[in-house]
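Next up is a structure, given as structure tokens.
A single protein chain has been omitted from the complex, and every remaining protein chain is retained in its original position.
Take a look at chain A:
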């Protein structure tokens, strides 16, 4: 039979539908790893050139790479993995993305529908396993549902509070032929209606509180970055016209520039003294797209005891979860800030807060990020400062792993723009930074992408160096190597009588040789005087680099709010003698 003239171009296999849907949603790159139950999709990928697939070395790497891609572009990250172990290896990135509100669309293969439930080879209950670590997930049992579900998946991942979704597609559905349709409005659950616009009455209350504040503070978070560039612009405008001091969570860094005169630095457990004291003593707190998590609040019953709190968040479940607020405003940050600014300009005047700024200045003068300089050893803080100086004015993106180096990066690296800082905030995933840097570099080929890493974290996903080499992604892995799991060691020192149980890495790989084994470039620096030159060399290399920066091994990350304490009971580095530390942490008892 000759080719039918009535051939419907929308008739296609499930596998083709998946590729087509990705293209229709503007996807250019996806991260994945093939396997038995996704082979039909990989076959379709092979026969097209609109989507570039990045082959990782472990599915977890694909997930974090997609997170870095999403966080640095504002677009959803897309992952394709196989059933069973492919899906379970994705659990960590999914949980990570859920905690940090990162839009991911993860397509998993599944065993054919007639084998589901039979303990087939590489079968697992993917939707069951991923249900609590996704915003939503679907098992598509019928080709008729596939196009709709794929479109809905993109909508759910990217709208409202963004998050990861999983679409689990059995292999027989990938082979089945059905009718594709492009994205349309009816593809979305009518039960899913995120609220975008804030309640004007609540915004009016907020404006009145702000206009009458004597000791105000703005506390912004990752929600501002997620809301988009416009939201960040509005945030800056709000700070400009009110002249309020502003602090931010780890996730929100860059929404307001670190060089801005109203910037207090990050707040929370390892935040600056001025940020935490301002939060504690304020009379009006404007929380924008942050969620009062336990690393931020310290003791909740002593958290900012005398303030009226305004909370802008798109997720109603973030409101009154940990801290009771006075004026909740449910809506998208950009949308609400635009209304709030308009109302403030029309109806309010900026309050006189000169005395408050004088107070803030005395806190700033405590210089809470000070550390002891050392001519023989590289101090980790110094390494970050030098890295920051060397990259100033460049088109730079920073990712991190999790631990001391992450906190030092947040404290000492200044971020001027949003979407330049990719870190695992909520879940605290060691091994996030290297693959995330990969994802960022895929999206920004010509930019300088640096993973500020720890020697322990980076070994969790080190295999992705091979991916970087394969796709010529010149990521720079800047390892603050202290041979310990630094934050674990710090907690053990402070809380567990310095019994350093399994936090020392006795067999450290030679990172220089390791880099070379992968086909990248390895560098090592031991002396402070060699640091600047080495950093410049690292930046110039057009290949993936493992930069082994040997730092003072036993340095602790300060300032710090000890457990069970409030914001105004911070431990500052200058005061952190052994006795003071012991006293602060356990009343001097539990440390013995």
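FYI, a contact is a pair of C-beta atoms (placed from the backbone, for glycine too) under 8 Å apart; a residue touches a chain by one contact, two chains touch by 3 or more; residues count from 1.
Definition applied: contacts and distances are computed from a predicted model.
Enquirer: Looking only at the UniProt record of the hidden chain, which name from "Acyl-CoA dehydrogenase family protein", "Glutathione-binding protein GsiB", "Ascorbate-specific PTS system EIIC component" or "Acetolactate synthase small subunit" is the right one?
Expert: The UniProt record for the chain left out of view names it "Acetolactate synthase small subunit".
Enquirer: Which of A:47, A:191, A:358 or A:577 sits in contact with the chain that's absent?
Expert: The one listed residue touching the chain not shown is A:191.
Enquirer: Would you mind spotting which of A:66, A:156 or A:515 touches the chain that isn't drawn?
Expert: A:156
Enquirer: From the list A:128, A:305 or A:355, pick the residue that touches the absent chain.
Expert: Of these options, the touching residue for the absent chain is A:128.
Enquirer: Thinking of the whole complex, not just what is shown, which of A:10, A:48, A:259 or A:320 touches the missing chain?
Expert: For the chain that is not drawn, the touching residue is A:320.
Enquirer: Considering the complete complex, identify which of A:299, A:350 or A:543 is in touch with the unshown chain.
Expert: From the options A:299, A:350 or A:543, the contact with the absent chain belongs to A:299.
Enquirer: For a quick check of understanding: of A:345, A:392, A:496 or A:527, which residue touches the chain that isn't displayed?
Expert: Checking each option in A:345, A:392, A:496 or A:527, the one touching the absent chain turns out to be A:496.
Enquirer: Pick out the residues on chain A that sit against the missing chain.
Expert: Against the missing chain, chain A presents residues 127-128, 131-132, 135-136, 139, 156, 160-161, 189-192, 294, 297-301, 315-317, 319-321, 324, 491, 494-496, 563-564, 585-587, 589-591.
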